[in-house]
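All protein chains but one are shown in place.
Note that the chains take the letters A and B in the order they are written out, and that residue 1 is the start of every chain.
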Amino acid sequence: MTTVTEPVIARSEQSGVGPLLAIRNVAKSFAKTAVLRDISLQIAEGEFLTILGESGSGKTTLLRIIAGFESADSGEILMEGERLDLLPAYRRRVNTVFQQYALFPHLSVQDNVAYGLRVAKLPKSEVAARVSESLAMVKMSTFAAAKPANISGGQQQRVALARALVNRPRLLLLDEPLSALDANLRRQVQVELKSLQREVGISFVFVTHDQEEAMVMSDRIALLRKGELEQVASPREIYSRPATAYTAQFIGHTNLLRGEVRAGSAHCHSLSWRIALPDGPALFSLRPENIRLSGSATETSIVRVRGTIERQVFQGATDLLQVACDDGLTLSVRTATRENRQGEVLLEFNPADAVPVRESPDRG
Amino acid sequence: MFSRAYKAAVTLPPLLWVVAFLLLPYALLFCYSFWSVSSSQTIVHSWTLDNYRELLRVNVYLQTLFRSMWIAARVMIFSLLLGYPLAYYLSFHAGARKDLLYQLVIIPLWVSYLVRAYAWKTILGSDGVLNTLLQYLHLTKHPVEFLLYSPFAVVLTLTHIYTPFAFLPIYAALEHIPRNLVEASHDLGASPLQTFWRVIFPLSIPGVLAGATFAFVLSFGDFLAPLLLGGPSGIMVSNIVVSLFGAAYNWPLGAAISFCMLLLVLALLLLSEKLEKKWSFR
Partner (left out) sequence: MEFSMSAARRNSRWLPWHAMVVFGFLYLPIVTLVIYSFNGAGVGGFPPRNLTLDWYRMLVADDAIWESVLNSLLVAFAAMAISLTFGIPAALALDRANFPGKTLFRRLVLLPLILPGIITGLSLLMLFREADVKLSLLTIVLGHGTALISVATTEVFAGLQKMDRAQEEASLDLGANYWQTFWRITIPNLRLSIIGAALLIFTLSMDEIAVSFFLIGRDNTLPLEIWGRLRRGITPEINAISSIIFVFSLLAIVGWYRLRMSSEGAPEIVTEVVEKA
């Protein structure tokens, strides 16, 4: 088993093969509101890309444009070099798993899965073979004759998946397919989906607002905010090297330290450390788990600050502490869990963990 | 949540009224069909099957029954042919104008039936608008006769009256179809035409059945249009019943025919209900 988090794009770049899907300068407005502004993105063969964003970020619109249910106002989409956006939805080698599954209520599970094949007028024997293969892959073979109304949400979701994959699309789009499932089932399905994607080898474009989900499943994450891409990178990269304040805050917890750089040193409240950046105002993202309590480290580059624990939030494996520092700064610190942390503490962190990030300006 | 007293209070008054003014009269109808009328024009309360025998024996009753059913069938077919594409257009293609167009379809329903039937009479008559228009345009030299006082006129008028009735349940059914099913069908490679036949139409069948039932049953029992526009060749079952309660004074026979109509209508309703359930996937 390959390590799941390796970005697959590296592979395709090496082999010199062009991207599967190239989205170029796509923009879309509804009424007078701009929903997508100048989006450019590439999707590689066999990669699991997640488009992550809050509601209103435009993520679903982007997906629908790729699927063909909306048309972009400007820009183009190419699949393997050919214009995809000029084709109607029913001629694209792209299939979608819908948020509410959209299973046909009047057809059995089997007939639902067979739909695309029958529409393409494939011979009956081939249809039957591919349908049973698809159902087996999602473990729904015993429900072949059931109607969608009589199976559970999780089962419907699997049928929707089978129905899409049986057509062997070049690209599979998934529109928040796990949002209707309860937490435990979600975690299970996330893992199943990921291994399914590996097994099938098709590129998956997955849309979600849940950043944890994105981190678990993706080879790359494309973070969308108010119609523009904030950052496109692997989960590890986007977590440890966020490009903007928004990215740092949206994915995981962070402390945003506002300060300025003067003559090679960053200054934030009473803290300072050496940094090779030009002078000027600066913003830093410091993850709570990178701050340690009462350190015994001896390096002179370590930054230390004293403070008082204001609040302790139990989070299972760890605690999230809110510490009021002496100079007025409030920091969130993550530590191993222990009951009743109180009183004064000495915090320390490695300045390399204070990642400089760009501002995320307010967009109308 | 609701006490027994509450439930009794809301159930008993309508129940009693309905028993008194619906159940009892229909039961009375049933009884009357077995009685007879004496030569002195009084109702004789003695039980006999003569009325029903009469219906089967005398040709004109069965003939009229079949004619009525044939007229009703044609009205049903034309109403569906007119109403379905209209409903489809409103539901899937009309966009922002959907509500306005819906209102426009409903308005004729609220205009008096009598007014509308009368309007057709003025249009179709030999001195009517249509005929004089045709002559004015030199398309015909003489008035076209069959336009009025014929089954044609009855079918035309009833289609005009009942097309909105057919439209309504079809429109409701189409509106209930989740749009993501249409998108899913396109996503899976089906063209709009394929999507219509494989997804939209099957899911609209309960609406079609309801509309068809309305159009057929209401046309079958209609007495106004044939009376105004049917002429001798356009007489329907209800006209016979009306005359039996009027000039021809034979209430029991009229009751017998009415009861048969009642049974027929109930049978059709039950059949329609069964079929609708079979085709309903909610």
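Assume contacts are C-beta pairs under 8 Å (C-beta built on N, C-alpha and C of every residue); 3 or more make two chains touch, one makes a residue touch a chain.
All values reported here derive from a predicted model rather than from experimental measurement.
Residue in contact with the omitted chain (choice from B:V37, B:L65 or B:L86): B:L86. The hidden chain makes contact, of the residues B:F34, B:Y61, B:F152 or B:Y171, with B:Y171.
Across the interface with the omitted chain, chain B contributes residues 1-3, 5-11, 13-15, 17-18, 21-26, 28-29, 32, 43, 82-83, 85-86, 88-90, 93, 98-99, 101-116, 118-123, 125, 127-129, 131-133, 136, 160, 163-165, 168-169, 171-172, 175, 186, 191-193, 210, 213-214, 217-218, 220-224, 228, 238, 241-242, 245, 251, 254-255, 258, 261-262, 265, 269.
Simple rule for what comes next: only the chains that are shown with their structure count from here on.
Put simply, the C-alpha centre of chain A and that of chain B have 58 angstrom between them.
Chain B meets chain A in the complex at residues 178, 180-181, 183-192, 194-195, 198-199, 202-203, 279, 281-282.
The residues of chain A lying in touch with chain B in their complex are 67-69, 88-91, 94-96, 98-100, 102-106, 115-116, 119-120, 147, 149, 163-164, 167.
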